[in-house]
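My structure is below; once you've seen it, I'll send some questions.
One protein chain is absent from this view; the other protein chains keep their places.
Moving on, here comes chain A:
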């Protein structure tokens, strides 16, 4: 049984795998953060398109969110990964740049971001709908152009309403990065499996990775709760 928990394997320096795990962990955080930010961006465009766009835009966005919500993330990621890299390399060959190699981080962020965007669209749409109409009408009445209304009124006013949902999405983003292991990104889950396979102590390494994920979840939960309290200042508490 001593072989199952040989903690020296977790040492930072090369005979141990600690450094490899931490690098993978940082990469997971990078992927999650990048994908999350891209998701927010897509969500803002998607939500405004769904609320204020013309009929065609609205229907196309409806199809986008429907597909994202109905198809497993793993399948979506594979599809986005292959379609995305294929289209990009075809486009660059057609434009005469020769074939390009998209590095793993960018591809992973794109893939996570596209999935997150579908959920973020719904969260932000709901949050914008929760803003009292008068506030947006007042901004229009002051003669602000639509982009300024969005920047000065709609986005700040919807933030507290969107935060619970967006906090959930961050948790999903951190856990979704693990799925990239199946496509072959060397993030925490995949390097853990490699380390475990090389040393044959599967349980210890998977538990160690679990502790890292859990720490990330708990720390971000605390931070998000604090941010939510800050964003809700001045609002009458709902419950």
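Operating definition for what follows: a residue touches a chain if its C-beta (ideal position, glycine included) is under 8 Å from a C-beta of that chain, and two chains touch if they have at least 3 such contacts; residues count from 1.
Keep in mind that, in the parts below, contacts and distances are computed from a predicted model.
Colleague: According to its UniProt record, what is the protein name of the omitted chain, chosen from "Putative Sarcosine oxidase subunit gamma", "MoaD/ThiS family protein", "Arginine ABC transporter permease protein ArtM" or "(2Fe-2S)-binding protein"?
Modeller: "Arginine ABC transporter permease protein ArtM"
Colleague: Give the residue, chosen from A:10, A:23, A:155 or A:171, that touches the chain omitted from the document.
Modeller: The one listed residue touching the chain not shown is A:171.
Colleague: Pick from A:63, A:138 or A:198: which residue touches the chain that isn't shown?
Modeller: Of the listed residues, the one touching the omitted chain is A:63.
Colleague: Extract the touching residues of chain A with respect to the undisplayed chain.
Modeller: Residue positions of chain A that touch the missing chain: 4, 55-56, 58-60, 62-63, 66-67, 69-76, 78-79, 82-83, 86, 119, 122-123, 164-165, 167-168, 171-172, 175-179, 181-182, 189, 192-193, 196-197, 200, 202-203, 206-207, 209-210, 213-214, 217-218, 221, 224-225, 228.
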